[in-house]
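First the structure, then my questions, so here it is.
As you look at this complex, bear in mind that one protein chain is not there, while each of the others sits in place.
Here is chain A:
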Amino acid sequence: MAISRGLARRTVPEAADIISTVEFNHTGELLATGDKGGRVVIFQREPESKNAPHSQGEYDVYSTFQSHEPEFDYLKSLEIEEKINKIKWLPQQNAAHSLLSTNDKTIKLWKITERDKRPEGYNLKDEEGKLKDLSTVTSLQVPVLKPMDLMVEVSPRRVFANGHTYHINSISVNSDCETYMSADDLRINLWHLAITDRSFNIVDIKPANMEDLTEVITASEFHPHHCNLFVYSSSKGSLRLCDMRAAALCDKHSKLFEEPEDPSNRSFFSEIISSVSDVKFSHSGRYMLTRDYLTVKVWDLNMEARPIETYQVHDYLRSKLCSLYENDCIFDKFECAWNGSDSVIMTGAYNNFFRMFDRNTKRDVTLEASRESSKPRAVLKPRRVCVGGKRRRDDISVDSLDFTKKILHTAWHPAENIIAIAATNNLYIFQDKVNSEMH
């Protein structure tokens, strides 16, 4: 892994700068981040330059805009945070790019267009666009397009409001490219991208009496190829695959993926640590990747009884769950990501560490995203967390992990080995060296 760049320059992180989501577009040419301040920053990959081959693949700021503003719900006397919970790119249909961004309640569709030419020489308008005095028009001319500095324009196209009573945790664009869904704690809605005033409720797990509520929806995603299939995960560690052909309201799942609890690991915190914080279909559509507090799991769509692979992310925290419960870390929602070929998975951890697991070789590595250790083009060194008394040089002990530095949001380029890591208010982009040791 080489080439890394920290982007935020403030030394003291401000809450609004904390990155809350990271997402590559379908080609990987663009990368969008959202932050707690409601801003969206889009990065574009620079084209390869011949005289500086190393600069290939560097991402530079392309556009920044304010997506959401803080609001106040006067009926409930509650603040609605502007924090961007998720960003999803729409498949590109024309020269423009489009993305969906959402906070807790409202989803917005943004269109990003480029302009590098402007028309000149209108007959009836002057340079400022004002109508000319007709008496001064003595001859006809053909307007021409003149090149100008590149301008990136971002405009709001649609606002999908009032669809959710609870907090939106996921949005997912369907493979039909016409619809998308949004999931909150208890319901999932299906929207048409062009229609903002109505949505269809496709899942509703709200019990008649809220006192019976013991489970919430934590994440949801459409199948990458079958537009009728989607999956949602729950706070009890289960995954439900639903088929929209079966019924309009998918209250009955088609498949339930659930692993029986290991009695030897049973504790007060069993349920909390089994709560699924993220679910992602593999690019092939055959597998699902889930993250819970201590592990990442790979599920085969054809096997519901248990995951086919389970990887420990930071098992050394198992003895610290009580403290992690007390300081609320146990509720952190770590995301997970597949690489382009579905052979490697990645997820975050504490102390600015993130983990990668190679599914074929079963090798895993812990890497650190920090400004000190990641000078541009430096190679990341694997890190180790030691549990027992024996400690090698450069190892870090469990007790000295910094739980305020957590990597919750990560993204993997859809085709290449480029990853984006959000560490609090810094975005790191790491790129695989040619024939790197990882793959």
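As a convention for this text, a contact is a pair of C-beta atoms (placed from the backbone, for glycine too) under 8 Å apart; a residue touches a chain by one contact, two chains touch by 3 or more; residues count from 1.
By definition in this document, contacts and distances are computed from a predicted model.
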{"item": "Per UniProt, the name of the complex member that is left out, chosen from \"SERTA domain-containing protein\", \"DNA-directed RNA polymerase III subunit RPC6\", \"DNA repair protein RAD51 homolog 3\" or \"Vacuolar ATPase assembly protein VMA22\"", "value": "\"SERTA domain-containing protein\""}
{"item": "Identified contact with the non-displayed chain, of A:15, A:213, A:247 or A:308", "value": "A:213"}
{"item": "Selected residue (touches chain absent from view) among A:77, A:93 or A:136", "value": "A:77"}
{"item": "Option from A:165, A:284 or A:404 whose C-beta touches the chain left out", "value": "A:165"}
{"item": "Selected from A:123, A:155, A:323 or A:361 as touching the chain missing from the view", "value": "A:323"}
{"item": "Contact footprint on chain A, counting only the chain that is left out", "value": "76-79, 81, 104, 165-167, 185-186, 206, 209-216, 218, 235, 266-272, 275, 318-319, 321-323, 325-326, 328, 331, 398-399"}
